[in-house]
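And now, chain A:
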Amino acid sequence: MRVGVLGIGKTPHKIQHDKSLRDLIVDAGRLAMDDAGVEARAVQAYYLGNAGCTGFCFENSVALMGADHLGLVPSPAVRVEAACGTGAWALHLGCVAILSGLYDTVLVMGAEKMNDLATVEGTSIIAQAADSKEEYFSGLTFPSGVALTMRKYMQVYGRSEEDLAHVSVKNHHYGARNPYAHLRFECTVDEVMRSAKVADPLKLYEVCPMTDAASAMVLCREEILRDQPERPQVYVTATSMGSGTWYAASDTLDDAFALLAKPAEKAYAMAGIGPTDVDVAEIYNSFAIQEPLGIESLGFAERGEGWRGALDGSTWIDGEVGVNLSGGLLCKGHPLGATGTSQAVDLVEQLRGTAPEGIQRKDAEIGMSACRGGPGAVAAIHVYQRLEGEA
Partner candidate 1 sequence: MAGLLRYGAYLPRPRAPLGEIQSFYGRPGRPRARALATPALDEDALTMGFEAAREALGGERAPRAIVSVTQSPPFGLRKMSATLARALDLAEDTVHYDLAGHAGSLLDGIELAGVLAEGDGERPVLVVASDHLVSYEDRVCDMLSAGGAAAFLVGAGDGFCRLGPLERATREVYDVWRLGTEPEPRYRLEVLFDSYAATAREALGALSHVTERDVALYTAVCASQPHPQTLRSLGRAGATEKQLAETSFVSEIGNLGAASVGVAMALGLDRARRGQRLVAFGYGAGEGIAQELEVVAKPPAIGTAGRIPGDPITIGTYYRWTRGRQQVPH
Partner candidate 2 sequence: MTVSAIEFSRLGPPKLVLYAMRCRTCKTLHPWWERYTCGVCGSRDLVEEKVEGTGELVNYTVVYYPPRDFLGQEPYVVGHIELDEGVLVPAPVVGIAPDDVEVGSRVRSTLRRMKLGHEGDIYYSQKFVLDDDPPKRRRSPAQAAKKTPAKAAATRRSSPRPRRGSAR
């Protein structure tokens, strides 16, 4: 499959008290359409990923709102929700729309406004993506659910907290070099170890901040982008989705592995590539432990070894595969609905060669994004390729 990425656009990831959700939506949408060189009336459908607007903003049908304010009317618009995998789902639906032949050009966006409410309120709203009435009734929160997984990983593979702390060090190294990131400071293993406990053994520097952000892409039929050779020839070449358990209690390490591994297998087949072909990857890591797990699922490392690349350099910018050169969710934050699209936009920048110096991997041609959602419920794998010879 080939879906053309005609244009991309994104807002900074940070607390933005002067921007409402609709401001973020309009900003990102205009940037993407301007980058694509398309007028609003050329967009034939609009998929907006947003997971928490009813809780955070007391607004519901925000895709309809976005369509109005972006001037997309009368094209159809819909809000997409799949917990933390929301943005990736919006991208998936955009691809499906193009591949079905029903649409030539669509706008795909993720947008989330999380900071109008206090953290304790936000935590309760985020918990609605899990079974807030039953399992989370026991006082669990998302960090605490993942903390249980982290402890299992350490027990099964005999790893220490220090071993895993390297993941945060790597992410923060690149976050500090990403002007669009929420957190822009480097840190040492020692600082990670000394950071405040959030949900033992997860520490502050191993969890992501709540952020406000929006990111968007204009997707098109392959031929439309081919016919504009002066534009960067970046295509989505695989889109593969899956689901898993909605309960942290039943989320074993094997489940966590399979959640991403199964759709990743299909994605490699769709794109006609293997793990060693991937230059850059954005792997969902709202909590640091999810990066090693994702690295293992995507076949970049053996089970139990996914953490090592942050220590030995193999997942750094010049390593075998540059993982989360954007700073990951640890530094960009996790704007629920916009995370999946943020991964996509950042990878497209890598393939175009337009990422900021310091995080731009040399000659990146193939990128892969792995987005997950809920306790262990959503998996979304995408492959992006710059196709040589047509540039």
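Note that contacts are C-beta pairs under 8 Å (C-beta built on N, C-alpha and C of every residue); 3 or more make two chains touch, one makes a residue touch a chain; residues count from 1.
Here is how the candidates were picked: all candidates are chains of the complex that A comes from, given by their letters.
Quantities reported herein were computed from a predicted structural model and do not represent experimental measurements.
Engineer: Candidates 1 or 2: which touches chain A in this complex?
Structural biologist: 2
Engineer: Sort out for me which residues of chain A touch candidate 2 in the complex.
Structural biologist: Listed in rising order, the residues are 17-18, 20, 22, 26, 30, 39-41, 56-58, 68-71, 73, 115-118.
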